[in-house]
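The complex appears here without one of its protein chains, the remainder shown in place.
Presenting chain A:
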Amino acid sequence: MVPLWWYIVLGVVLFVIGAAGVLLRRNILVVLMSLELLLNSVNINFIAFGRYHADFRGQIFAIFVIAITAAEVAVALGILVALVRNKSTLKVDDVTVMKG
């Protein structure tokens, strides 16, 4: 049987890789994909804890996380398409209109 902390460590590793993608990459598309990876690593934790403590709420939370992720991706890609149409850039550094 796989011990619980293996799953937790996998979640940690995937989370750090996703955070590296968000912080280090400058391409908006890759930043969004890294966000997906972050949410997915959290889902691994939810389901692992739910399984090892015999609780359905882990899986239910994971379902809600997936639903919210789908909504977030749809809106983010809509914003991205509008951004590319108006400013024709994909770099995070070029999108600083809201900076004070």
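Heads up, the rule we're going with is that a contact is a pair of C-beta atoms (placed from the backbone, for glycine too) under 8 Å apart; a residue touches a chain by one contact, two chains touch by 3 or more; residues count from 1.
Keep this in mind: contacts and distances are computed from a predicted model.
Enquirer: Can you tell which of "DNA polymerase IV", "NADH-quinone oxidoreductase subunit J", "Aldehyde dehydrogenase, FAD-binding subunit" or "ABC-2 family transporter protein" UniProt lists for the chain that's not drawn?
Expert: The chain we cannot see is recorded in UniProt as "NADH-quinone oxidoreductase subunit J".
Enquirer: Kindly note down the residues of chain A that lie in touch with the hidden chain.
Expert: That gives, for chain A, the contact residues 1-10, 12-21, 23-27, 29-30, 32-34, 36-37, 40, 43-44, 47-48, 50-54, 56-57, 59-60, 62-64, 66-75, 77-82, 84-85, 90-91, 93.
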